[in-house]
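The complex appears here without one of its protein chains, the remainder shown in place.
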Amino acid sequence: MTPALPREILICTIARLLEGVRTVAVGAASPMPAAASMLRRALDEGARQVRLSILGSVEHNFFTNGSTELFDCAGQGRLDAFFLGGGQIDGQANVNLVGVGDYPQSRVRWPGSFGSAYLYFTVPRVILFREEHTPRVLVEKVDFISAPGISPPGVYRPGGPVALLTSKALFSFDRERPGFTLESLHPGHDLAELHAATGFAFAHTDDPPVTPGPDTATLSLLRGRVLDELEETYPAFATDWRRDLAAAQPVT
Amino acid sequence: MTPALPREILICTIARLLEGVRTVAVGAASPMPAAASMLRRALDEGARQVRLSILGSVEHNFFTNGSTELFDCAGQGRLDAFFLGGGQIDGQANVNLVGVGDYPQSRVRWPGSFGSAYLYFTVPRVILFREEHTPRVLVEKVDFISAPGISPPGVYRPGGPVALLTSKALFSFDRERPGFTLESLHPGHDLAELHAATGFAFAHTDDPPVTPGPDTATLSLLRGRVLDELEETYPAFATDWRRDLAAAQPVT
Amino acid sequence: MPSDLRSMAQHIKSGMRLALPVDYAGVSMAMTRPMIDHGAGDLHLICVPTGGLQVDQLIGAGLVTSVETSAVSLGEAGGAPRFNQAVKDGALRLRDATCPAIHAGLMAAQKGSPFVPMRGLIGTDVLRHRDDWRVIDNPFADGGDPIVLIPAIRPDIAIFHAPMADRFGNVWIGRRRELAAMAYASTQTLVTVERIVDHSLLADEMTAAGTLPALYVTDIGLAPGGAWPYGLWGEYPTDTDELARYARAARSAEGFAEYMASQAKVQA
Partner (left out) sequence: MPSDLRSMAQHIKSGMRLALPVDYAGVSMAMTRPMIDHGAGDLHLICVPTGGLQVDQLIGAGLVTSVETSAVSLGEAGGAPRFNQAVKDGALRLRDATCPAIHAGLMAAQKGSPFVPMRGLIGTDVLRHRDDWRVIDNPFADGGDPIVLIPAIRPDIAIFHAPMADRFGNVWIGRRRELAAMAYASTQTLVTVERIVDHSLLADEMTAAGTLPALYVTDIGLAPGGAWPYGLWGEYPTDTDELARYARAARSAEGFAEYMASQAKVQA
């Protein structure tokens, strides 16, 4: 079998982070979190029902009370996991979805904070996912806090960040210290490269492990059922993925 | 044509109090307010659309957001008129729907305050309607205030009572004084009887007018179209009314 | 697979808070007998926003410690006899409310908020007797403007009856959206239905519009006619004769016991 592609390693890593969830929501235009949630659902079949809602999708939408229901669900404690990206993410896990430069006249303006200023507080397992791993994205201090990584004692905060996943590495987040800890480097990346690409300091061992790839059974599930399911909602992403798979096919 | 029956005079009086409304709601088991609202709608046809919602009715229910929508509507200022009864009503237009004696161990317990503690504050034209006109019902001071007739300055109160209609008389309510003013006595009742039957003091002229009955056109509309409409929701009341009409038929 | 009503009643533990709907919104009368037989007591009932026959029967059966409600009655059949007697006897902790306050408390729970504000109420004895409500000055006004804050109502279990469910656990509630509000606010939700359909109610936008998703539904039982003697919108009318029969019988504790025993025989 063709070895796991980089995107497949990312998807399987997210699926691992979702272990034990019952209900997960992913934003629109988030094919990898969606694929990971579908994989999680497939892996847990029979043991536990995993519910997945993709915002803006008609097909993968079990909500019937308008766009407020996702937030209500989170407020009720029914939403176990959610994903956040961010134009900037800093070493305290603060997230900036608004822009670069002085607010409000931002030099670069991104769409806006969406639901982050609420969901980051209320969803127990928020996974920060941003493929671009550069000092531009992973900064020491964000220019605008759409959602803070931590809150002072006394602030109601059942939720928050648990991990940060990029194209280069996986970090866990320690709310006490607070800060990120490098868990593993994806195949082909090293610590020196990571330090250069990361604008904030992070904890790490001297010889961090390599992010594990999926086993054969998981990979088959991913390339079969999950890829088929994903295709309905993200046809372009699925086509691209199939093309990569064909290109990576070992010459026989 | 048979002269107006007592209940017809009540219905037509309520319809007069509803002049100019756009949206009116009546509680379940309120056939006379419902008939009056239907009459108002019929009278205003062509000039103004009158919307009527009967709580608990499937047919006469234009709400689609559960039983909260009536209250939301009132809060939005979309509900112009509503009716309240009351186990006790006092001279300050306080309404008691809870019970007689010391709360909570009431000697006589009525169902409860329903929505009165909100609607009395938010609906501009609340009509107090209670057929029984006795010192037991119209008391000097209620035992329990489900909803107060007036509020101190500074309390948000766009709504409140405008009139009290009983089987004997029609009163208006003056929020400034505060207190009730006798507007008219229904045919066959006099001031002495009224004083004896009323537990609170009220303003009146020496020779109060008689509550006017409907004109022939209105009476025809009431006994035709309105009675037919009403029959769908209140069959027992409609049958009773038709029986009274037949009994009152002048011998030809 | 629909569950047996008796096994559904096992979800109820002594001391729980139960949310029950208003008489015309889909009362699961079918669950009343299994609840009484199950026997979990010290119940705290939350009527959404008023109560009727089911509440009266649970009180009559001695299972109820407190009632939060805007009213309890049998509608046209008159006052609720066991409720009224319990009030006279001081045997119930009463939390008299007003309809929108109960909706407000559930809405706070739905939103994950500790409270919501509500207009009205100032100067009422309803407010005066509620030590769990608070009055603050509206922080958006220049001063004064008192407003009541209603704390979140978080029932342990919501119980209601609806026209249909699908075999995926979704329940069609139509425009009776207070049933959804009850489910959102409650930890668990038990539903009895007239029928269970094979196709997903979420597969079609028309049925989806009136559907409470399975996410909120703990268990579903099949109970045709399960609202009787209450009616179910679009399905069957209220049996007012039966309500009147109950109202007469339940004037005394003995009459109530006889009525319930005769009902048990009919159902056996």
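To keep things simple, chains are lettered A, B and C as they appear, and every chain counts its residues starting from 1.
The rule is simple: a contact is a pair of C-beta atoms (placed from the backbone, for glycine too) under 8 Å apart; a residue touches a chain by one contact, two chains touch by 3 or more.
Given the structure is predicted, the values throughout are model-derived calculations rather than measurements.
Visitor: So which of the visible chains would the left-out chain be touching?
Guide: For the complete complex, the undisplayed chain touches A, B, C.
Visitor: For the chain not shown, which residue from C:147, C:171 or C:185 touches it across the whole complex?
Guide: The single option touching the absent chain is C:147.
Visitor: Out of B:3, B:20, B:77 or B:187, which touches the unshown chain?
Guide: If we include the chain that is not displayed, B:77 is the one touching it.
Visitor: Touching the hidden chain in the full complex, which residues of chain B are there? Just list them.
Guide: Within chain B, the residues touching the omitted chain are 23, 51, 58, 61-65, 71-78, 122.
Visitor: Considering the whole complex rather than only what is displayed, give the residues of chain A touching the chain that is not shown.
Guide: Interface with the chain not displayed, on the chain A side: 28-29, 56, 58, 63-68, 71, 75, 97-99, 103-107, 109-122, 144-148, 151-152, 154-156.
Visitor: What residue numbers in chain C mark contact with the hidden partner chain?
Guide: 104, 107, 111-119, 134, 136, 138-141, 145, 147, 149, 151, 173-175, 205-211, 233-234
To be clear about the criterion, only the chains that are shown with their structure count from here on.
Visitor: Based on CA centres, what chain would you say lies at the far end from chain B?
Guide: Most distant chain from chain B: A.
Visitor: Just curious, how far off is chain C from chain A if you go by their C-alpha centres, in Å?
Guide: 41
Visitor: Taking the mean of the CA coordinates per chain, how far is chain A from chain B in Å?
Guide: From the centre of chain A to the centre of chain B is 60 Å.
Visitor: How many angstrom lie between the CA centroids of chain B and chain C, rounded to a whole number?
Guide: 29
Visitor: Give the residues of chain C that touch two or more other chains, as numbers and ranges in rising order.
Guide: 180
Visitor: Counting only residues that touch at least two other chains, what does the list for chain A look like?
Guide: Within chain A, no residue touches at least two other chains.
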